[in-house]
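Here the complex is missing a single protein chain, while all its other protein chains stay put.
For reference, chains read A and B in written order, and residue numbers begin at 1 within each chain.
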Amino acid sequence: MSLRIHTACAAVLAAATLASCGSSSNSPSGTGGSSDNKLVILATTTSVQDSGLLDQLVPEFQTQSGYTVKTIAVGSGEALAMAGRGEADVVIAHDPETEKKLVSTGEATQSVLMHNDFVVIGPSSDPAGIKQATRAADALKRIAEKQAAFISRGDKSGTNNFELKQWKAAGVTPSGSWYQESGQGMGQTITIASQKQAYTLADRATYLATKDSSGLAILYEGTPDMLNVYDVLPVTGKAGSRVNVSGGKAFAKFMLSPAVQKEIGQFGKDKYGIALFDPDAGQTAQQIEQELAKAG
Amino acid sequence: MGPVTDPLIELRDVAIDRGGRTILDVPHLKLADGTVVAALGRNGAGKSTLLRAIGGLAEPTRGTIMLNGSPSTAGDRRRLISAVLQRPLLRRGTVSSNIEAGMRFRGIERRERPARTETWLKALELSHLADQQVHRLSGGEAQRVSLARALALRPRLLLLDEPFTSLDTPTKAELLSDLRGVIDKERCAVFFVTHDRHEASLLADRVAILHQGRILQEGPLAEVHDHPSDMMGAELLGYRNQLPADQLPSAIPRKGSMLLIRGSDLTVGRAPTNGWEIPAVAVRATIDGDAPSVVAMVGNIPVMARVVDAATPSPGESVTLHVNPTHVRWC
Partner (left out) sequence: MGLIWEGFTSALRLLWNRDPETMEILWLSLRVSLSATVVALLIGLPVGMLIAVGRFPGRKLLLAAVNTGMGLPPVVAGLFVTLLLWRSGPLGAAALLYTPTAMIIAQAFIATPLVAGISTAALQQVDPEFRTQMLGLGAGRLRSLYEVAREARLPLLAAVMAGFGGVISEVGAATMVGGNIKHQTRVLTTAAVQQTAMGNFGAAIAYGMILLAIAFLVVLVLTLAQQHQSLWAR
């Protein structure tokens, strides 16, 4: 090879190496729990991430507070597990039982953030006739009796745990070829249900986002037992020595602040005609349920 | 260490072991500046190993190799050599670039390189191939390039490892005479390895006979040629007919324990004047090179004789073999 090609290769190598060095200087490396650490790791459930809400709010938070946020979208189960290991600084989840465990050990504190609801979706022909059901558990029972195809998340996410709770309430242990576990996120699960013309349980936000491509209809909705409450949980130092306690707290405070709560209440109106979430700062889950029962 | 009388290279108790065996064992060998030494031997005799040890291309397991009177490292010796190995291993590229490569390795100045390249291309009749890609060359052409490449470095010691093996006879003959001319002009020391005694006689000043890693005999060409010290050496030098003295007719005066005769010197048919006669029994007809010959038994020793001016004897026929006494050697 000529000298020219040698130099060209060297230049490419140098450029690539410099470029990679440049990238690491963009993301600040913190020293863990120290008070001037500017990095916050937010572990969130996929339904909140996929709705796009965080894409709007996180940049605002970053500008206001000077923190840099890394949003990791995983299921509630994994998000809370990350928190338990001290690998996340704040969590947004919708899995009350698992959250309770984390709070009881003092590894996190919990505040209600917002709510929307779950819906049971499926083919518009509604083979199991769940439109007539009066409770969520009843709807699922009808599906089980009819042995109509049902796709479960099967991934210990908040949605999955809610679904399992309803099966329990219905007194049914779902098993058989009609009950299939995707082990994946909501979007993929809806796709599978769409392809197989099956039922599934979804949060309203993800359903709305995928409505056009899935072609599935909402067949059961609206009762108070379909309430889907999201909590924000800042992680404490007890979970790990490198937790950015002040950063997590700051993010939670931001999300619960009146201005942001108002933003949450408006989010999605322009795209879907209705807001995807109802802000709930300062309330408890029971209070919300009671309000809904009164209204519905 | 007397600087004037020190040989260029001197081996002292050099041995190389591989895989548990000693494949080279040379207690003593000297190479002087400007002399051409041929290492003659069968395949596997250790000639290439010896060449590489001398040139610093293989490390001796034991012993020292002196350079100009002082112990040297392989790197020291590599600095004054250039090597031509058995196969012409050329770098991807043109013929000229290959000749230049060695000069680049050696740090020869850029200004000098084109002139030298041209000189050596011409010397080995490669000028018309200067810009040819090496993968298009014939075997002979490639070997020439390999030689030109080594010679262009004007080394103090040129190492040639059977460089003519892959060539056809006419090319070989041409190359040998070209090379002799070049060596005479350049006055470099040459150590070359061959199994062909004709190459050795054409190029060498001194010959070393190698067998199973050992040097059986080493000395000036004429001396080794005419007085092989043992059977193996004799055979390598072409004395393929070896008759123990007790198998010979009493008329032949004994001068050693073994009579050595070249295949071409033992004849059946026309008798040379004052020739010796040896009775034998023909076994079968054969061809030696391009000369009709016959394999015969002298007692229980097989020999090969040329058939000259007579019909080829039939198997089982009693014949008389003739040899000129001046052409024989004793061992």
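The working rule: a residue touches a chain if its C-beta (ideal position, glycine included) is under 8 Å from a C-beta of that chain, and two chains touch if they have at least 3 such contacts.
All values derive from a computational prediction rather than experimental measurement.
Asker: Among B:41, B:55, B:238 or B:269, exactly one should touch the missing chain; which is it?
Answerer: With B:41, B:55, B:238 or B:269 as choices, the missing chain is touched by B:55.
Asker: Which of B:83, B:190, B:203 or B:243 touches the chain that is not shown?
Answerer: Reading the full complex, the residue touching the unseen chain is B:83.
Asker: Which one, B:45, B:159, B:183 or B:236, makes contact with the chain that was left out?
Answerer: Final answer for the missing-chain contact: B:159.
Asker: I need the residue numbers on chain A that touch the omitted chain, in ascending order.
Answerer: 1-2, 5, 13, 16-17, 19-20, 23-24, 27, 29-32, 39, 41, 46, 50, 55, 70-73, 85-87, 184-188, 190-191, 209-210, 212-214, 240-243
Asker: Tell me, which residues in chain B touch the chain that this view leaves out?
Answerer: Within chain B, the residues that touch the unshown chain are 52, 55-57, 78-79, 81-87, 89, 91-94, 97, 101-102, 105-106, 133, 149-150, 153, 159.
Throughout what follows, only the chains that are shown with their structure count from here on.
Asker: With chain centres taken as the means of their Cα atoms, state the distance from chain A to chain B in Å.
Answerer: Centres of chain A and chain B (C-alpha means) sit 84 Å apart.
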